[in-house]
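Omission of a single protein chain aside, the complex is shown with its protein chains in their original locations.
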Amino acid sequence: MPDEKIALMAHLLRRAGYGASRDEIEARVAQGYDSVVEELLNPGDDPGIDEDLMYRAYPSYFDKAAIETGQTEWVYRMINNKYQLKEKMALFWHTILCAGDNKVDNARTTAIQIDKFRDMGMGNFKDMLMMLSTDPAMLYYLDNIESHKTAVNENYGRELLELFSIGVGMDNEFNYTEDDVKACARAFTGWNLAPTIPVFPYGRTPFEFRFDPADHDYGEKTFLGETGNWDGGDIVDIICKQPATARFVARKLYDFFVADEPPVPSWRLSAPRDLAAIQALEKAYFDSGYEITAMLRVLFHSDFFKDESVRFAKVKSPADVVIGTMRMVGDHTEPKPGLFFVAMEPKYMGLDLMNPPTVEGWHMGREWINSGSLIDRINFASSMLGNTDLPGVKKIVDRLMGLGDVPTSEQFLNGCLDLVGPLDLAEETRSQLTEHLDAGGALKHGTESERNDFTKRTGEALKMIATTSEFQFG
Amino acid sequence: MVSTVKDPVLAVMSLSGGNDGMNTVIPYNNPLYRDYRPSLGIPEDQIIPLTDQLGLHPAMAPLKKYWDAGNLAIILGVGYPNGSLSHFRSMDIWATCEPDELGLTGWLGSVIHDVDPAGENVLTGVNFGRGLPRSLAKEGVAVASVGDLSTYGLLTDIGAEAQRTEALDLFGRMYAPAIGQGAVDDYIRRTGIEALKGADILSTAPGMYRSEVEYASSAMGGYLRDMAQVHNADFGARVLFTTAPYNIFDTHANQSVGHANLLRDVAVNVDSFMTDIRQLGKSDNVTLFFYSEFGRRAMDNGSGTDHGTGGVAFALGDHVKGGLYGEYPSLEAGKLEDGGNLQHNVDFRQAYTTLLDRWMGLDAKAIVGGSYEALDFI
Partner (left out) sequence: MASVFLGINDRTFTYSFTAGRSEFQGTGFRNPMDFALGPDDLVYVVNRSYESRSDGTRINLFRIGEGKEEYITEFGSYGDQPGQFIWPMAIALDKDTNVYVTDEWTHRITIFNKDGEYQRHWGIHGSGDGELDRPAGITISKDETVYVVDSRNNRVQMFSLDGKHLGQFGSAGEGEGEFNLPWGICLDKEGNVFVADWRNDRVQSFTSDGKWLATFGRPGTGGDCSIAREQGGMAYVDVPVGQFNRPTGVCVDDDGDIYIADWLNNRVQVLTSEGRFITEFNGDAALSALGIDKIKSNPDMIRQRNGVRDFTPEKVLWAPCAVRVDRRGRVMIADTSRHRFQVYQKNGEPVLV
């Protein structure tokens, strides 16, 4: 049986980050769960990586001429950011507050939005919505730059309500009407961008927000039952105090960190999986004045998060697959060539970072898996974990050699599973693997050639573990 | 039902994002068109006339010959009651035929199930692109999602053939049992087995394909070319699906350039696909249906158009009876829906019913959730 403290800490570090090596998990256990949670919730203001070393190796990250450069930089940060929860919150918000560079076509503008998600991700939700409403990538993506006093474009106003804050409905009721959408959109007229220096001849310049008072509708609006000369800031204020907004943020956090919820459009009719958990998060939302950190603190200390039943019960996102694997095998922990190819993997698995398929974002949970993406997930993780040249895999080999002179296949397999999780396998899967190991003969590591063979067989065992159905869960 | 030599195949392409039907099939003789489209109106001399009232956007020119030959059906004013202006909702409605309740089962998922109830062929339904579109989703139904046909397989990093065979064998044994660890786990195991089978079969398709036909180097071109290859290989694929990427038809702004490029991409690649399967001698049993989740508002917003309702859909194939189906929605101010939208007069489920009843020979009622009058395009 795996050590419960190790298992719980591994769970926390997988969810509140992209996982950790066994060495780190053990150090964190020694530090204590509550202390680790507080550390995760209180990251430093610094970038959490050696940015100077990164830019020296990858000078193209300054100007980000292509979205691939932005994606690659983000993946580097995901692997290496010592403030893992802060880093994961950037992805959390990106999966909700979706803008895509396929339309924005200015990778640095898009990347700056992600930077803001990272910096403000554990702050106040009202600040987040205000930032979003003045964020150049978003205003461009959802056509607010085309929304004028005399010709309102409803796109941003609609999605702000439908997908970014209130959600279409809860408890079988609609949360807002078409008139609310119109009022909301009117309040954001004139929230625009300054004219941008074009891409030629020196490369792109990031977009900048500009409020155009001449194009703003200062007229009276009725929004969610409140009437006044609202502008966007007032709309955000009204949004934040809605019970439906608390519900929205709570369900999103629960969905991302605890267990899969259905997509937002179904929330009018589908009740939360765990209403008491959602209510606890809603309470933290209002008690703290919309502070995300307060909600996360409740979440990570809750029984519903720690419960054994939610561990390895969420389908890993492609970011969890790719970054989690990289952190496990200890590769790309400092700049080196080849990062671009790693950074494209989430895209092949269905998560094209900075390019959500629609403003609704990605359908998650089991929808990450189809026969195509499963092939990509298996091929990637198994090729990494099967590579015994990688430092993290070497450490696993070393630890396995400590199991005893000649571990049985079962001991060896349990050792492997413990070190990549601790992960449990269905009995049939386990017996298939044990049988396979048995067929390979005794697992000795006394002599040089036995050690080489032991290392090779560890690689093969880890490779096959990475192909299992169980490995798809995190 | 039409009689084909081989089992009928339904190919579907979703023009995701909400295609501007009014600038795709243009009511060029209606003065209101000019009033509504001061910025985006297509100059009359560029429009390709179909009738004395309606014409195609100039970028659709490659499809004119199918119209002339009577193989292109255009379904006008297509939609559903109380049209949702949300992409996701409307896409899901088109995918699930559930405008009121939330549906999780895709209509094409049901088709795959109905033509292959036991799931004997893992390639009965093939998606070209990544991810599983809602249209193909159905509990217990396998769909191969082919991002790129030319590189497709499992554990491809094991170089030694014998070793890879052994590893794949073990993989098959690990995934085989229905263990009852939960619905998602069962789903993943099924998907793994399907992936294994599908990859083996699909890897043989490019070797069977001999063609000189060129497709555009766009995502749509790649998907339609892969679709032609898989169809050509006679794997028994009955449902072929693809989606234009990234909500790409969502032309809120800067529409004049962008929309023309999108329509050109559609027309060029659809033409390549039809030409290809005809030259391969495999067009007899294919009908291609392409649609968008909604149309756009009648009036332009200065540089684009916002989400609307009634749109336009197309069916193309050797057995399609070309022509116009449904009525062009009235542009009269009083006839527009709330917000200035074109009223639909054909329910998309009528188009589906036509394809299911008359083409696939299935019971449409169960799939689309009710009786809808078929159109006569098949």
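We just call them A and B in the order they show up, numbering each chain from 1.
The rule we apply is simple: a contact is a pair of C-beta atoms (placed from the backbone, for glycine too) under 8 Å apart; a residue touches a chain by one contact, two chains touch by 3 or more.
Source: prediction; values computed, not measured.
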Missing chain: touched chains present in the view: A
Give the residue, chosen from A:A57, A:L269, A:V310 or A:V406, that touches the chain omitted from the document. A:A57
So one chain is hidden, and I want to know which residue out of A:G44, A:P195 or A:G225 touches that hidden chain in the complete assembly. A:P195
Touching the absent chain when the full complex is considered, from A:E68, A:D212 or A:E410: A:E68
Of A:F174, A:F211 or A:F340, which residue touches the hidden chain? A:F340
Touch rule applied to chain A and the missing chain gives residues 52-53, 55-60, 62-63, 65-66, 68-69, 72, 194-203, 205-206, 336-341
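Going forward, only the chains that are shown with their structure count from here on.
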Under the touch definition given earlier, write down the residues of chain B that touch chain A in their complex. 16, 85-89, 92, 101-102, 122, 127, 130-132, 142-147, 152-157, 167, 170-171, 173-175, 177, 179, 181-182, 184-185, 187-189, 191-192, 194-195, 198-199, 245-248, 252-253, 301-304, 306-307, 338-339
Could you list, by residue number, the parts of chain A that touch chain B in their complex? 100, 102-103, 142-143, 145-146, 148, 151, 153-155, 158, 162, 168, 178, 263, 265-266, 269-270, 313, 315, 348, 350, 355, 357-360, 363, 365-367, 369-375, 378-379, 382-383, 386, 426-429, 432-433, 436, 463-464, 467-470, 472-473
